Structures are given as structure tokens and as C-alpha cells.
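Here is chain A:
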Amino acid sequence: MSATPDTPLLSVRHLAVELGSDAHRVEPVADVSFDVFPRDALGIVGPSGAGKTLTAHALLGILPEPARVRGEIELRGRSLLDRSEAELERIRGRDLALVFQDPSTAFDPVATIGAQVAEAVRVHQDLPAPQVDDRVLHLLGLVGMADPRARAAQYPHELSGGLRQRAMLAVALANDPAVLIADEPTSNLDAIAQAQVLDVLARIREETNTALVLITHDLGVIARAVDRVLVVEAGRDVETAPVDELFTAPRHPCTRSLLAAVPRLDGPGRGGAARGAGGTPVLAAEGLVKEFPVRAGMFRRVVGHVAAVADVSFTVRPGETLALVGESGSGKTTTARLALRLLEPSAGRVRFRDEDLTAASPRRLRALRRHVQIVFQDPAASLNPRLSVYETIADPLRVHRVPRADERRRVGDLLELVGLRPEQASHGPHQLSGGERQRVGIARALALEPQLLVLDEPVSALDTPNRAAVVELLEGLQRELGVAYLFIAHDLGIVRRVADRVAVMYLGRIVETAPAAALYDTPAHPYTQALLSATPVPDPPRERARRRIILAGDPPHPGDPPSGCRFRTRCWKAQAECAATEPELVDRGRGHLVACHFPEPEA
Partner candidate 1 sequence: MLTYAGRRVLVSLPVLVVASVLVFALVRGVGPDPAAKYRDSRDPHAYQEARADLGLDRPIVVQYGDWLGHFVVGQWGESTDTGRSVSSEIGSALWETLQLAFWAAAVSAAVALLIGTYSGTRTGSAGDHVLTALAFAGLAVPTFWFGLVVIHFLGYELQQLLGTDQPLFYSVPVDTGGGPVEYFRHLALPVLVVSVQLVAGWSRYLRAAMADTMRTDFVRAARARGVPRRRLVVRHGLRNSLTALVTTMAVDIGALVAGLIVTEKVFSIRGMGTVFLDALGAGDTPVLLTWLMVAGAAVVVCNLVADLLYAVLDPRVRLA
Partner candidate 2 sequence: MHLPTPGGFVAAALATATIVAGSATAVGASAPASPSVSATLGGPRGSIVVAAEEEPATADWIHRDAGIAWGVWVLGGQTLPQAFVVQPDGSYAPGAVLAGEPVLEPGPPQRVTYRIRDEAVWSDGEPITSKDFSYLWRQVTKGRAISDRTGYTDIESVDTSDPKVAVVTFSEPYAAWRDLFGGFYFLLPSHLLQGKDRHAAMKDGYAFSGGPWKLQGGARGWKQGRSLTLVPNDRYWGTKPSIGRVTFQFVPETGPAIQAVKTGQVDAAYPTPAIGILDEIEEESNLQFATSLGNTYEALWLNTTKRPLDSRAVRQALAYATDRDAIVEQVLTPAVRRGSVLQSFNVPTYQQYFTPSFERYTRDLGRVDELMTGDGWTRNDDGVWEKGGRRARVELNTTSDVGGREIVERLLQSQWEDAGFQVSIDNADPGTLFGDWLPNGTFSVGIFSSVGSPDPDLCILFCTSAIPTDDNGGAGLNITYLSSAAIDGPLTAQLREPDAGARAPLVRDGQAALADEVPAIPLYQAPTVFVWNADRIGGPLADNTTSGPFYNLNEWTLR
């Protein structure tokens, strides 16, 4: 029975999923209904914990054992819930295909990419081996792999996250599924890789008949990839609308808060670029280099070095925010650790105010550290699971022997400052949400009243609403406390609101640095332009109209950087000169520096 555009391929009514034993029953999915039509592109959006993933797994009947499903799921008018496992096996992958959120765990680590795509083909199609091979290569080509044959022979761990997710798409498409369900396919990717995957999804919609269900918490992604949107919150669908309508006229408060949380490249930046100008920098990095030795051979000799950070200099002035932006592997996190001397630099110096951090004695270093603190990317891992919120925040105070009486007061103040309730002081990290954990991390970092806070991707592990809230908190804290930020991010969208100045890193070097407004308005380096283009805009018409710059492939390995300009291998402007000489950072005035032989002409 085939579906016409009017009758839904997939119809979900009042879906509910129950978990847990009888004594402790929870219902993360309570009431979700929607339809998917042929060639449809439906986005399901909602904050984390809304039940989106469980809904997807319920559709395929692959929930873990203790789960119970109620409601109705119909595929082409026939219920799925009463099917036998054998019947479901025939449906999975052929009628309904699922792409998992994390491409690093969704592949069998011990089988090649090609074998896993081939397995997906063979499960449903009885084809001779050569035809399977052809099909595999075709699929890998379809998802934009440059050298499908080579990729097929590789193991999952040998591919970058973006490539892996595209390979996952190839697996999902193996049998031309009627419906492709993509569960947060870009959440674990950086901006460039996300743009690449979204590009592939768009191509799939053009080239195949597959209907798309895209699950995400990021409305920016929605704007680019789907036609209709279903908003879910706390296990219930709260709003469904065509995508344009949803962005222009959101009805449900949840939708509105989701929208408000989306960082906007086109939104307002910070006013007053003069802030923090002048005065001694809080932190000055000069010619930082970090090399990791590469050992090989029978005697484990050092045969070379990988320069994760190759000659990076910057300054952070009191009270300002410097954003350090780059895709995975650009060296930005290493730079952050060097700035705190959590890693020893191979060369270069870091100065805090007038003091050379790199030369400080261990004792002096410990004393200086109270002035420069750090907030980590993963809020779960950055909290000691054995310590309560109070103990975590008080820990730095105890390290610096703050009297107990002061400690109690100070922790109370800090809790209030970061927006946590006083009774949460006694909670363990496991009792907190991701956003709350990150607030604890921030409170701990602020406990010693530092002059500089290094924020290492502080919001990238959070969902959109939490992102916005934490960014807002950080803004407020800076206003209130005058602390300077070194803000590390892989996404230019997120720093738009907070950054006074932005430095863009590529393969261990800064390629462009500029006051925020200048960078967003007149990006000079092609890489900056690509990063900007990769960040989706939550405004469907505008998003559709934007010029797309999709960079091909992954950054080169830092152990073997290209000669001359490091970006030239992925640059559409690259000329012979780019391979010959490495461009220096050139000051274009008003603090705008760019390292490119062919920068965008000044407006």
C-alpha cells in the first residue's frame, strides 16, 4: 500500500513511553502525535529531556527492555506496535531508518565503514557481492565523501566526527528508507561539520524520495533543514506549524523561549567596543607554542612533533571578553590550558599583569592562580562527584585558607550570584541538571574573585535554552564583577553576544582577530567567512537566501601542516603564492588583523 501526499506514511497518535519498575514509574513521553507524509521534512524540536530521542526509538521498537509504549504508531496505515520482532526487523532500516546523535558511538568500532554500510544493504537486499560494493560506493558518494573507496576501507575511529556522521547517513540510506529519522545529527559536531551534514541532508531531500524527520534542540538547524516543525516539551507535543510560521509567529511559550535562546549572528553585538581598552592587559600570551612529541619505531624514539599550538599571541584586557574561535583541532583548548599553565608551553610566554606565569615558581604559581580561573566544557566531568555543591564551591576557598566563617557567607553569595537556590548547596552533582552544574562550575571559578576567567566552550554541552541562560549569566557577571573573559568556542554564533574581540584560530594559528562588530560585518579571512556561513540563522527565509560556503573535508593533521598558508588546502581563493609563503598577520587598522594573501577587500 503506497502513501499519497495526502495520506501519511507514518502516523503517531498519543504516543507515551513508560520507564522504570512499578514502584518508580516515570513517563518521559506522555502524549506525542504527528504525521509524516511522503517527501516530508518534519522537525521535532524541544529542550533536552523533552522525550524526543525516546520517541524516535519507540517508532522503531528499539527501546530498552523495561520500557512500555502506549498510543498508536502506524506505518502506511498499519500498526507497528503489535508486530513481531521478525516483522519489525524487516521494517527497520528499510521503511524507517534512524541516524543516532553521536556518530562516535553509533558505529561498531571493529568493522570498517564499508562493511557496516554493506551490512545495512545486505540485511534487506539479496544482492551479489559486486553489486553490494557498488551500492556502498554510491551511498558514500551520495553523502559527499570525496574518495569513497578509501573511506570504505577505513575504521570508524579513523574518520572525523563530521565524516562519521555522513557515513551514518549512508548507512541509513542504504535501502532507500521511506522515512529517515535523524536524532540530533549535528549536536556533537562543530560548526563546519554541522554545515556539511546539513548540506548532505538537503541533497538527500533533493535526490531521493525519503521523508525526513529531524530531531534537534537547535532552532537554527531547523530553519535550514525542514518544512514543518513539531515542538515538544516534557513529553507532550505543544505546537506544530510550518517552519516560516513558527519563526515569525510562535504560539506556545515554550516555542518562544526556544526561539529567544537561539544566538543570532544578525542580532545585536555588545555595545561600546571601547570597553577594556587601554590599561595593562590582564593576560598576555606571546608566541605560545605547544608541541607534542611523536614517538615511533622499536626504541620509541621521538621522530617528530605535532604542534597543536604554533606561535599564538593575544592579550586580554581588564574587563573585556576575547573570544577564541575555531573548529575541532584548531588548538584553541590547548591555548586555553597554556594560558593557565595547566600545560607547560614548549615556547613563548604567558604574562599575568606584569608577572611571567611561565617562569613562576610552583609556590608563586599557586598563589597567582586565584586570579585566573577556568570553566570547563563538560559540566558533568568538571564537578567532583563525591563533593556536594557547597563543598565544590568552597574547595578553592579552602585551598587558599579562607576562614570558615567567611567561607559560608561567600558560598552563599556565590550561589545567589549564579542563580542557584540555597537548598541546592547540599545537593550532589548527580542531582543537578546540565545547566545547573555549569553554574556550579562558574561559581567555583568565581570563588577566588579572579580577574580573568577562561571559559572553555562553557555552553557547547548544553541545549539551546540552557546555553542562552548561561551566556546571559556570564554577561551579567562580567557587568557586575568586571572580570575579563577568554571565551573559547567553535561557533561564531554563540560569541556574538558576549565577545568584545574575536580571534579565529585555524590549525594552531590565529588567522584573524578583530573587534566583534568588525569581524561579523566584514570578515576578511576566507576561513572566518566559512565559519560565519556555517552558523545557521534562525530565520528560514533569510537562511535559505544566504550564500553558502561549505568547506570540503577536514582540517589537515597538525603534525603535517600544509606549506605556506595552512588554510590553502580548503580555500577557494588559494593561489600558487599561498603554497609558497605563509601570510603574516597584517593590521588593517582599528585592531583588525588578518593573515591572508587575498583577504576580503575592506569595505
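Candidate entries met the following condition: all candidates are chains of the complex that A comes from, given by their letters.
As a working rule, a contact is a pair of C-beta atoms (placed from the backbone, for glycine too) under 8 Å apart; a residue touches a chain by one contact, two chains touch by 3 or more; residues count from 1.
Fair warning: this is a prediction, and the values are worked out from it, not measured in the lab.
Student: By the touch definition at the top, chain A has one partner among 1 or 2 in this complex. Which number?
Tutor: The answer is candidate 1.
Student: Could you please specify the touching residues of chain A with respect to candidate 1 in the complex?
Tutor: Interface residues on chain A, with respect to candidate 1: 57, 60, 62, 64, 85-86, 89-94, 97-98, 100, 102, 105-111, 119-120, 123-124, 155, 157, 168, 171-172, 174-175, 295-300.
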